[in-house]
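Only a single protein chain was left out; the remaining protein chains are all shown in position.
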Amino acid sequence: MTNFVPTPSVPAPDIVRCAYLELVVTDLAKSRAFYVDLLGLHVTEEDEDTIYLRSLEEFIHHNLVLRKGPVAAAAAFAYRVKSPAEVDAAEAYYRELGCRVERRKEGFTKGIGDSVRVEDPLGFPYEFFYEVEHVERLTQRYDLYSAGELVRLDHFNQVTPDVPRGRAYLEDLGFRVSEDIKDSDGVTYAAWMHRKQTVHDTALTGGNGPRLHHLAFATHEKHNIIQICDKMGALRVSDRIERGPGRHGVSNAFYLYILDPDDHRIEIYTQDYYTGDPDNPTITWDVHDNQRRDWWGNPVVPSWYTEASLVLDLDGNPQPVTVREEKSEMAVTVGADGFSYTRRNDDDGGRGGAVEGFKLGAQL
Amino acid sequence: MTNFVPTPSVPAPDIVRCAYLELVVTDLAKSRAFYVDLLGLHVTEEDEDTIYLRSLEEFIHHNLVLRKGPVAAAAAFAYRVKSPAEVDAAEAYYRELGCRVERRKEGFTKGIGDSVRVEDPLGFPYEFFYEVEHVERLTQRYDLYSAGELVRLDHFNQVTPDVPRGRAYLEDLGFRVSEDIKDSDGVTYAAWMHRKQTVHDTALTGGNGPRLHHLAFATHEKHNIIQICDKMGALRVSDRIERGPGRHGVSNAFYLYILDPDDHRIEIYTQDYYTGDPDNPTITWDVHDNQRRDWWGNPVVPSWYTEASLVLDLDGNPQPVTVREEKSEMAVTVGADGFSYTRRNDDDGGRGGAVEGFKLGAQL
Amino acid sequence: MTNFVPTPSVPAPDIVRCAYLELVVTDLAKSRAFYVDLLGLHVTEEDEDTIYLRSLEEFIHHNLVLRKGPVAAAAAFAYRVKSPAEVDAAEAYYRELGCRVERRKEGFTKGIGDSVRVEDPLGFPYEFFYEVEHVERLTQRYDLYSAGELVRLDHFNQVTPDVPRGRAYLEDLGFRVSEDIKDSDGVTYAAWMHRKQTVHDTALTGGNGPRLHHLAFATHEKHNIIQICDKMGALRVSDRIERGPGRHGVSNAFYLYILDPDDHRIEIYTQDYYTGDPDNPTITWDVHDNQRRDWWGNPVVPSWYTEASLVLDLDGNPQPVTVREEKSEMAVTVGADGFSYTRRNDDDGGRGGAVEGFKLGAQL
Partner (left out) sequence: MTNFVPTPSVPAPDIVRCAYLELVVTDLAKSRAFYVDLLGLHVTEEDEDTIYLRSLEEFIHHNLVLRKGPVAAAAAFAYRVKSPAEVDAAEAYYRELGCRVERRKEGFTKGIGDSVRVEDPLGFPYEFFYEVEHVERLTQRYDLYSAGELVRLDHFNQVTPDVPRGRAYLEDLGFRVSEDIKDSDGVTYAAWMHRKQTVHDTALTGGNGPRLHHLAFATHEKHNIIQICDKMGALRVSDRIERGPGRHGVSNAFYLYILDPDDHRIEIYTQDYYTGDPDNPTITWDVHDNQRRDWWGNPVVPSWYTEASLVLDLDGNPQPVTVREEKSEMAVTVGADGFSYTRRNDDDGGRGGAVEGFKLGAQL
């Protein structure tokens, strides 16, 4: 029985968008090679312990902070709110929820002003801020435009054991659900939730949590993503490509998942759709629809379901991970009785089960 | 010990390029739905038993003949030669080789004139012709240009047990090797061979044969191939996507393998490189290089190694299949002792073996 | 001296986005050939007098209404508001402005419910609605995806004599300015204004008005726009390509302008940037920056500055056109004393003036 997060009596802060993630990495030089040399993110500022990175079209100080630390983890999921007053609103909101809250007028990272950080009811370190240092927006700096250029931060993805509980909490916080994955027993496996007018600012993936599933950057076109794969091949790090490239069923975006030197997962993502209308239709996918995760039916590797990054509390210690009690998406989408399908009643002969088999079974 | 095909004393016919394939299909309507409705090939002519198809930029009558028959198979691998006299040369060449040869002044298919068909030393039905009916080249008919448009026939791929034997025979026939896959014991697993100035007009894949591994069409750009995947998803036939899309190591082309209703394999392929110089460097890949078949290290599905189409003799009966005696590429690239690698001496910690594992092991 | 529109005391309606345009066309069959056969918009509904069209990713009934009539003109610029109550707000707002207002519970077009239409202070027929019939969103119908697919309605562009006046009025209405074009004398030549999180929902172009400058649809990628050009070439209607393709300076989007059979101008547009933050930086371009309209410095054809479509009043009669009194962008960006420049102080020899000449002077 889901133990829902109570709805506060005070208004939720008015969130604009996901704005940056703070990651703890264990070897800053290796991480720099990955995010700057390989992926081409732009360095706003850096010192011995920290690198502040942004995507091409960003005008705020950073979308990603890499901070050197002993244990690889996500230290903050930061959202921008609509005005300075909304930082107050965020503080009041989480105080009423009984969460641990820390307010810093000078910000928690360089380039950001008055901010509040909380340990939210799902165990994630959330940050809310408005004040920020504007930096050069590189949109038309085509002299800096690499073949695999990352142009925007797109979204976070969080692993949490109880998706309906997390979803209700985020809906209270003003997020709207664009898509989800369910089964006929009413189990929810994942949900995509947005503030800005895309498919998501964050998503909840059912699993042992709280953990960071991934952070996603957007490119302009599909070939930019293919170039990232090609470059990883050229650098002989193709084993750091975890999954894809492919077309998502959910979100319709073209995607790629790669792993940084600490196994933090990065998605490269392009071309989802507009969700800004108040009655934007929510799409529910059947967990047994073999095209939900990959529109082309390509298999999801197990690590994608099982691996994720720890998250930190406000003291910088890893949050304990709670095991998901409900069915796992990985478990229900494979096995003798639980085969996924492309066509529900496939009776046209052909390779029949064998065909389904190769989409689902052992791969070389 | 390889029993090489003797080199004839008469000159080999001067081959221009692979020109068309004749396929026997068991359900013409289903095949039409695949090749015309799904893939958008252009119908030059059709009747109750046969459909003649061509790619957008083709000016000869067809690149693919679909002929209704009882057993799905490849009936002819047809090459265009440089002049009418070269058809005579082909006849003489194969007669000296002691092959069964059939000459038809009126051609074996509509739209083609004087031709010779042979059962070649590897057991394949090869055809050589020069005379052909010119048809409208649709190059600038952008009003007919679909989002996944196939613009050229690119190559054949043949399965044969003894690759060095087949390679020497094709080199005698004037083909040049652009790339191959070998191991340190001297085993050849595959070879790519060309007449036109691309990576191949045909390739030899080591395996039980003679069989047709696949037929490949080219698109202009990579997004055209992605659209074919997307369309197969929309039509809910994603289980007919066998492998890809991906970037080949060999050839450097962007690729996709899909299966027609008879399980004939079709590759969609784009952007290999120029091979027209006489000293074009041959690239030899180590069979243990995990990026040889897919530059991004994505796994090759077993069916891709094991399944292929029968080929017919000149009477229309399937050729018996001979088992490959040498090591199989599938067998040597997986298993406790034969793991493929991306980096030979991976000592940088990270996920280590686990990472290699997920690129090579079980997939959901 | 600008005679500003007064700011009403009641709140402005909360506008979500530009939603559809109603166009009067003189030959419905020719217009259908243009919008459906050439551009591939999807027909939601049609009868003898009217065609309702939508883009691929749209879920409301239509983005474009083509209505047969005696005089080619724009009959309505329709915005979607956030809730039914906002239609009331729109009605109150314009009544206080003293505008002519018409409210129809059953809507002005099929598929739309309770709406208000007004003759706004600039003379444009604006519509505000919330209720709408949802239709199939074709986002993943890749079986219907053409090579030049239009996926979203992007924006309107309106010609008005006094841009600062129009801009202040639209800012009161809740629009925010993303970019504008000015000169050092303080003249504003154009302004781009948005509600949704893109560069614009509508733009004001200084000129004789009120007139419709163009309506814009978005594609996913740049090659989709190139395909539309290629197809117009194949159909031998390349003379209906007015300007482009090119890269805008303003908005950074890749663009094309084409003309429908009534000379209504359609823009095809892709890849502008996110503007959703409250402090999104406004970009001001110097009218003498030769890259403002085309980032590559390609010339703007005179017709693009001078031609536009009439707009109708609520009785269906064309609104009279008022002449712009301020300097025209066309006039100030050409001529002996007013040459545009790429580099202000070009002293590197080369072709010098000749180079500037060919970018600005006579074209074959």
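Which chain is which? They are A, B and C, in the order written, and residues in each are numbered from 1.
Here is the rule we go by: a contact is a pair of C-beta atoms (placed from the backbone, for glycine too) under 8 Å apart; a residue touches a chain by one contact, two chains touch by 3 or more.
Because the structure is a prediction, the values reported are computed rather than measured.
Within the set A:120, A:179 or A:230, the residue that contacts the chain not displayed is A:230. Residue C:232 is the one among C:19, C:64, C:112 or C:232 that touches the chain not shown.
Interface with the hidden chain, as seen from chain C, comprises residues 221-223, 226, 229-230, 232-233, 236-242, 245, 247, 249, 254, 259, 261, 263, 290-291, 295-303, 305, 330, 333-334, 342-343, 346, 350-351, 354-356, 358-364.
Counting over the whole complex, chain B has residues 16-17, 57, 59-60, 80, 82-83, 134, 137, 139-140, 151-152, 196-197, 220-222, 249, 252, 271, 273-274, 276-281, 295 touching the chain that is not drawn.
Counting the whole complex, the residues of chain A in touch with the unshown chain are 140-147, 149, 221, 223, 227, 230-231, 233-235.
One rule holds in what follows: only the chains that are shown with their structure count from here on.
Annotation of chain A and chain B: jointly contacted by C, touch as defined at the top.
Averaging C-alpha coordinates per chain and comparing to chain C, the farthest chain turns out to be B. Separation between the centroids of chain A and chain B, computed from CA atoms only, is 41 Å. For the pair chain B and chain C, the distance between mean C-alpha positions equals 49 Å. The set of chain A residues touching two or more other chains comprises 221-222, 249, 295.
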